[in-house]
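The structure's right below; bear with me while I get my questions together.
Removed from the display is one protein chain of the complex; every other protein chain stays in position.
Up next is chain A:
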């Protein structure tokens, strides 16, 4: 009951934050002087192509770019009727990409959920690797297990991701017949979801997951190891041993539970850093994720496209933090019962 109330409360604060973020995003993408259209108009006029200028002027009116900034924002969000009535983000109209001359929704299309899939896979990978290794490294600290895992971890942190990607592609293809590049076989692109397509995506996911996840996993592993070592020195661990618990059970029941909190709290931080950090990887691996799109949009001042992508990343982050907050409340009675009468 308490939990549900907290989740609802947390959801509304998230919406509020998202609103603030949207205003920030809009202001920031409008900060550089000029916009895509005025740049284009200037260029066209310089080369004397008046037909193009007319089209650009038309688009300017069409997307209310001639209005004051705050009105543009309200129209973009869908709080205020634009030239075509209420038609903004909350109504599901993501706007028009000037660079690609197509609606934003068409351009991002598949990349949205593919981004989610790739990042989710990477997060799962990070946790699946970091959890056992971190605990093991702490339990066997200052032994060869600890040193080996630390060494491999630092290698993972230090190797540039794109290099790792290239190496993995080469050897993966050579020895395991793992396909190179992309997130699915090209023949499935634009096709509706099918069993075959899902299978193809899964196989294509292996290398990107590994590449994007390695550095995160090794960082998290070291963090968990340090937390665990702190906890292992605490008296309650001794109490558990004095009860006659076996080491493995003791480790997972007591110190891990306590060391788990920062681990969970990291979910929210992982997502945005992976989205923005994996741009280069996505380019090298030819992944249809949102990273490269964002890069192009930002470079060409394609405001609606970049605005939408930034909003999407912000949403991912906020959802991640919300999930980790709710999980923390579930896991830690000290947070849950704060203020409960004793």
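One rule holds in what follows: a residue touches a chain if its C-beta (ideal position, glycine included) is under 8 Å from a C-beta of that chain, and two chains touch if they have at least 3 such contacts; residues count from 1.
As a working rule, contacts and distances are computed from a predicted model.
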Consult the UniProt record of the chain that does not appear here and report its protein name from "ABC transporter ATP-binding protein", "Imidazole glycerol phosphate synthase subunit HisF", "SpoVA protein" or "Multifunctional fusion protein".
"ABC transporter ATP-binding protein"
Touching the hidden chain, out of A:33, A:68, A:192 or A:244, is A:244
Give the residue, chosen from A:53, A:152 or A:258, that touches the chain omitted from the document.
A:258
Missing-chain contacts on chain A, rising order, are 234-236, 238-246, 253-254, 257-258, 331-334, 337-340, 342
